[in-house]
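Note that one protein chain is taken out, while the other chains of the complex remain in position.
And then subunit A:
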Amino acid sequence: MSPQLAAYATSTGEAFQFWVLGTVAVIGALSTVFMKKAVHSALSLAGTMIVLAVFYLANGAYFLGIVQIVVYTGAIMMLFLFVVMLVGVTAADSLQETIKGQRWLAVLCGVGFGVLLLAGIANASLKNFAGTGQANANGNVEGLAALIFTKYVFAFEITGALLITAAVGAMVLTHRERTERPKTQREQSEQRVRDGKHLPPLPAPGVYARHNAVDIAGLLPDGTPSELTVSKTLRDRGQVRDVSAEALGDLKALEQRSEERLERTPVEPAHFKRSEEASK
């Protein structure tokens, strides 16, 4: 393809790439907005950002394409995921509207804004594309460096000040000064005795000789699960598995089998048979 033609149209390969990856980018952006959980939103956004990096590369911005992957999908999205995990994956958005009709108005505003923006681009005369071939002649990174350290050197310096301020700001915002001395182990134990609440360590999770996973509540002597045995986080998430019924059924089946082996007559044959079937 001649350079003149390249100014007006891209190659078929780039057009194909644009339509395929552009669809992916738009789907990723939409699912960033509409996914219920923040983790899914973050992953969709990461996908969109990778697609954008490919577009930068296709547009001759080789340095920016790599920086996009390293900085955005690498650093920034990891920071997002970190905060999502810190704040709680389960902190799902409440879907109740606080202002009546706000969501529809927002969508309407968005559509109107989009139409305006697209119409503006369509009206502008953007037919002539010079292409970055000449600007990238000495290498993209060299060209960018020459501009940054001459024409944009002040902006570059101010960027340094901005980054330092941001780092200090993040430290100030998240650092919490302790207003009191942390309690020692002895003081904590004395406090527990004074309160009279649960002196020994908490009971372990799991059912004896059967399940020892941490999400399975230990059973009390009467076969009911004990809330104390599972960690508070799992309880809050509602991820505690209850196997009390299963354990009781297994116990009955075991009793019946041992009685069959010892050739004793079971006390309640009909009842036990049913429980054995249920446990299967």
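The working rule: a residue touches a chain if its C-beta (ideal position, glycine included) is under 8 Å from a C-beta of that chain, and two chains touch if they have at least 3 such contacts; residues count from 1.
One rule holds in what follows: contacts and distances are computed from a predicted model.
Participant: Missing chain's UniProt protein name, "M42 family peptidase", "ABC transporter permease", "SRPBCC family protein" or "NADH-quinone oxidoreductase subunit K"?
Facilitator: So, among "M42 family peptidase", "ABC transporter permease", "SRPBCC family protein" or "NADH-quinone oxidoreductase subunit K", the name matching the hidden chain's UniProt entry is "NADH-quinone oxidoreductase subunit K".
Participant: In the whole complex, not just what's shown, which of A:Val67, A:Val214, A:Leu234 or A:Leu251 touches the removed chain?
Facilitator: In the complete complex, the chain left out is touched by residue A:Val67.
Participant: What residues on subunit A make contact with the chain left out of this view?
Facilitator: Interface residues of subunit A facing the absent chain: 8-10, 14-15, 18, 22, 25-26, 29-30, 32-33, 38, 41-42, 45, 48-49, 52, 55-56, 59-61, 63-64, 67-68, 71-72, 75-76, 79-80, 83-84, 86-88, 91-94, 98, 102-103, 106-107, 109-111, 113-114, 117-118, 121, 126-136, 140, 143-144, 147-148, 151-152, 155, 159, 162-163, 165-167, 169-170, 173-174, 176.
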